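Moving on to subunit A:
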Amino acid sequence: ATACGSPQDTASGGGDSAAPVKVGLVYSQSGALASYGKQYIEGFKAGLDFATKGTNKVGDRAIEITEADDAGDPAKAVSAAKDLIGKGTKIIAGSTASGVALQVAPIAAQNKVLFISGPAATDAVTGANKYTFRSGRQSYQDVVTAKSFIGDPTGKKVVVFAQDGAFGDANEAAVKTVIGGAGATVSSVRAPASATEFTPFASQIKAAKPDLLFVAWAGTTAPAMWQTLDQQGVLSSTTVVTGLDIRASWPTFGAAGSKISFLSHYFDGASDTEAAKALKAKVGTVDLFHPDGFAAAQMVVRAVQEGGDDVDKMVTALEGWSFDGIKGKMTIRAEDHALLQPMYQAKLTGSGTEFTASAQKSLTGDETAPPAVAMKG
Partner candidate 1 sequence: MGTVILLTLTGLGLAALYFLVASGLSLVFGLADVLNFAHGLFLGVGAYATWWAAGNLPGAGPDGFGFVLAVAFGVAAGTLVAVLVELVLIRPLYSRTIEQVLVTVGLSLAGVALLQATWGADARPFPRPEWTRGVTGILGAQVPNGGLLLIIAAVLVLGALLAFLQWTRYGLVIRAGVENREMVTALGIDVRKAFTLVFAIGGAAAALAGALGGVYFGTVSPGQGSSLLIFAFIVVVIGGMGSVLGSAYAAVAVGLLQQFVNYYGTSGLGDICVVGLLAAVLLLRPQGIAGKVATA
Partner candidate 2 sequence: MLATRGLTWRIGEVAIVDGVYLDLAPGEFLGVIGPNGAGKTSLFNLITGLRRATDGRVLLDGKDITDLPPHRRAWLGLGRTFQASSVFGSLSVRENVRLAVQAHRGGSMKLWRRAAADREVAAAADAALDRVGLAHRGTALAGTLAHGEKRKLEIALLLAGEPRVMLLDEPMAGVSAEDVPELVAVIRSLTGESGRSVLMVEHHMDVILELADRIAVMHHGALLACDTPETVMANATVQEAYLGESL
Partner candidate 3 sequence: MMEPVLTVENLSVRIAGLHILQGVSFPVAPTGVTVLLGRNGVGKTTTLRAIVGLTPRNGEVRGTIRMGAQSLLARPTYRLVRNGLGYVPEDRCVFAGLTVAENLRLAERRGAEAAYDRVFALFPELERRARQRAGSLSGGQQQMLAIGRVLLNENRLLLIDEPTKGLAPKVVTEVTEVLERVAESMPVLLVEQNLAVVRRLAKDAVVLAAGQVAWAGDAQELLLETALTKSLLGVGTGEPHRGPEQAAATGKDAN
């Protein structure tokens, strides 16, 4: 090899129509979201298998996957993305954490590569730029599902209980638009994400006497939060809606679990599609973020099929595309790349460490569609 080169070299991808297609997966293999990442990658592999019918090839081009760990840190994700792009990767997928997705998205746009965000739920990924897509659901879709629990919202009183920060802000805003916009009065109780003692907040909620309580809480303090809401009698006095997290978290709801109405992105048994069967055959028990990986693989295959090495063609091929995913019919909305998909109402039953979720109702992708946003870049 030569020892000298230009500092602005980047490997040019493709050109050779039989060369493998490089796909980079940047997600959390370690760190706090490692188990989300694990589901994502299992789902992706099953999805790739499903979409290529076990060949791992699109046409005669093999799909070559490179995985990189971001440990939940945007700086590491950006480094990994730059490294992959420098090596000629045209497709990057992954992003377990919202912060990571938001910082990788501009990199993709600057370098004109396709980026398919994963489990990151932030609404801001939708419409971030022309090159950015998402394979999972977004907060807005959660909230629309929550709305389905109260029938006619007119004149009802809704309280949002959420963490400080962007995640809480997004949820509060979504509830105000969706449920408030439909005629309910929405107020909120916010707590620091680091809080360990929830009695003051439970008291505030109880004093507000809501018809519906929407809880948006992520993190390890959630069980303590639920227990406090239960102990202070909040769960038994009103309808409480929250998102159903991964299976591992179900037992942590304890007794509170049966008193909560869950909206769900996905759980084992929520759907019975071909894709779901294929996935289940691969991974055994399906969990929350398997579908995100699965859909990402489906999108990657579609992009390569239609676009080859041309990223702009890939984008065109994905925009407006509908496909049969794990959850049923999924549609990539052309205007802002939102992924319209079915959502579920669920109930948790069981005790000890054995809990099962069952679907109460499922909502179609159109029913839960978020309002379209303008493409930012």
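Candidate entries met the following condition: all candidates are chains of the complex that A comes from, given by their letters.
A few comments on the model shown:
In this text, a residue touches a chain if its C-beta (ideal position, glycine included) is under 8 Å from a C-beta of that chain, and two chains touch if they have at least 3 such contacts; residues count from 1.
Predicted model only: the values in this text are computed from it and were never measured.
Taking any copy into account, the candidate from 1, 2 or 3 that touches subunit A in the complex is 1.
Subunit A makes touch with candidate 1 in their complex at residues 30-35, 164, 189-192, 194-197, 199-201, 203-204, 220-224, 226-228, 231-233, 246, 248-249, 251-252, 254-255, 353.
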